[in-house]
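Below is one structure. I have some questions about it.
Only a single protein chain was left out; the remaining protein chains are all shown in position.
Let's turn to chain A:
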Amino acid sequence: MVLNKIVKLGGEVLQSAVPLKNKSQRCASHFVYSPDSNSTIKGDRTKMNMFQAINNALDTALKTDPKAIIFGEDVGFGGVFRCTLDLQKKYGKQRVFNTPLCEQGIAGFGIGAAVAGSTAIAEIQFADYIFPAFDQLVNEAAKYRYRSGNLFDCGKLTVRSPCGAVGHGALYHSQSPEAYFAHTPGLKVVVPRGPIKAKGLLLSCIRDPDPCLIFEPKVLYRMAVEEVPTDDYQLPIGKADILINGSDLTMIGWGTQVHVLKEVADLLKEKHSISAEVIDLVSILPWDVDTVCKSASKTGRVLVAHEAPLTSGFGAEIAATIQENCFLKLSAPVVRVTGPDTPFPHVFEPFYLPTKWRCLDEALKLIDY
């Protein structure tokens, strides 16, 4: 019986993995985006996709903070994902400027500018390119305050970088490096799930007193469209969002994966009468232990899903914390649905991702544990 179900699911996976007529063609996205419907921020709203919302946040930052500067590879003409479109025209080359191709230099320059009082907003063109800057971010940015006994800090540094699967990005345009940075006290790491969150979180990062990394799921830049508040607003870093209330199990994700989990929750409800709670972790460092553990204690079953590989993915930290805090409330071990421990593949993206079918399968097993 179980085997039948799995074979059937496997078949569905294959079908869902190749939605196009021509099997050889690269695939479209593996999920359906769902906009936020219950945002409580007041004021006027305009329809924006995620890159426009980020553009709007950057515009707001430049307008409200004369010390704010934006720099990175090709940001002068808008950047590859158009997030900085027209900002150079509006604010001039002194404030919005291209850098050479040198990620380590960009990060280090940003730290220097920030420590001397500029509000430094750097773009690393793809999260896959952030590794040349890893030393600067982990050794210099993160420890500046600590090692100087708080005499100096580079809290005015924000680094934006597009992350995650995009349908055809292959090895070096698809990775999700949040867990590497989560291992670094002194940094803050956030991942927005859509335009409203992206604008509010980015403004929070820019104004936060600590260096922040914001990983923007690149597949959402154009696909995710919401009615975004036009006023200046900030959203809290370190506060998770419960997107669907449920009682039978808790499913936790961030960025793109939140939308996958929302689909899974719908499937569980419709096909299996199972009530799943869906949590967007929103920020990876710091992360909202309270909300997660309250939910875990309530449902007794937790599934964490992320695109990055399993071993030492951030799901591991969440699972460990839940078993520590909610051990006696758990009805099953915490399960992780993630990318496998392989490099991000060129030809197997649909099989690599923690798709809704894989999450659904694991959720059902969790219920039947």
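As a working rule, a contact is a pair of C-beta atoms (placed from the backbone, for glycine too) under 8 Å apart; a residue touches a chain by one contact, two chains touch by 3 or more; residues count from 1.
Note that in this section contacts and distances are computed from a predicted model.
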Per UniProt, the name of the complex member that is left out, chosen from "Pyruvate dehydrogenase E1 component subunit alpha", "C-CAP/cofactor C-like domain-containing protein", "Small ribosomal subunit protein uS13m" or "serine--tRNA ligase": "Pyruvate dehydrogenase E1 component subunit alpha"
Contact partner of the left-out chain, one of A:123, A:226 or A:349: A:349
Identified contact with the non-displayed chain, of A:138, A:244 or A:310: A:310
Missing-chain contacts mapped onto chain A: 6-7, 9-10, 13, 20, 24-26, 73-74, 76-78, 80, 98-102, 104-105, 125, 128-129, 131-132, 168-173, 309-311, 336-343, 345-349, 351-352, 358, 361-362
